[in-house]
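After the structure tokens below, expect a handful of questions from me.
A single protein chain has been omitted from the complex, and every remaining protein chain is retained in its original position.
Let's look at chain A:
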């Protein structure tokens, strides 16, 4: 659903269909433990329906969870583009590609009327990002959920991060739902379960379900403004030109400073031999600073722009 920020003009209330089914996924990366344990608890307590909302819990990548690894053959959370979802399955198809197509059949098909109304995927990051709600395109519903969570959660900062890809190119599991987003909470080492992170993720999931119930029962959620960060560019580690090995670490002044404005001249890398590399170009906001899983592609962090999005009031469409 496209949006346009409108200034100085009250937007009309928008009515949307009810959201009766909600899928919650965890273990999309098998070593991001919070989601795995949240799912276990929900399944132990047979959480299937809360008021008007049917809930489906899905362990996305059981093999990776068993091995406590990010993935077995390839990253499951990059397997949901239209092309990959329609590629033929053969004997040699990697496990995660098959699994993506299974999940598409179960929770999708992506882009269709049968797809689950809302899909939330739970992740962790080694970066100091607090609670980040990551979505592809900024639809009113997801932005209202962001606004609701921001007003209720006090244990850590809550921020919205937008990817902005065309649906066909959207590659993550949450793109299967009619509406979809991920919760990304850090810092937490992969393979570790921190109680404070678990409690915040649980609160975020419970609040999302609470929001859905209130929405379905007719409450109007007042419009307003939400700040969102939009991915702008990717910054790679400095590398040795012959061996391609990384030659610097994130500078101590950038480490743990996700979402803190990076100005030209600010230090970004400290080389192994002690030289400082500085940021050049526009002042932007770094995210995913020193995320473990990104070393594979030699990605140090992403840079984002911040913008303020104006939301209309929304309520459920009555028949």
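The rule is simple: contacts are C-beta pairs under 8 Å (C-beta built on N, C-alpha and C of every residue); 3 or more make two chains touch, one makes a residue touch a chain; residues count from 1.
Basically, contacts and distances are computed from a predicted model.
For the chain that is left out, the UniProt protein name among "Trafficking protein particle complex subunit 11", "Translation initiation factor eIF2B subunit beta", "Aspartoacylase" or "Vacuolar cation/proton exchanger" is "Aspartoacylase".
Of the candidate positions A:37, A:95 or A:232, contact with the hidden chain is made by A:37.
Touch with the chain omitted from the figure is made, among A:55, A:192 or A:207, by A:192.
The chain omitted from view is touched by exactly one of A:17, A:218 or A:252, namely A:252. Contact with the chain that does not appear here is found for just one residue of A:47, A:84, A:163 or A:292, A:292. Here one chain is not drawn; of A:58, A:120 or A:270, the residue touching it is A:270. Chain A residues in contact with the hidden partner, per the touch definition given at the top, are 37, 40-41, 68-69, 126, 187-196, 198-199, 245-246, 249-252, 255, 270, 272, 290, 292-293, 295.
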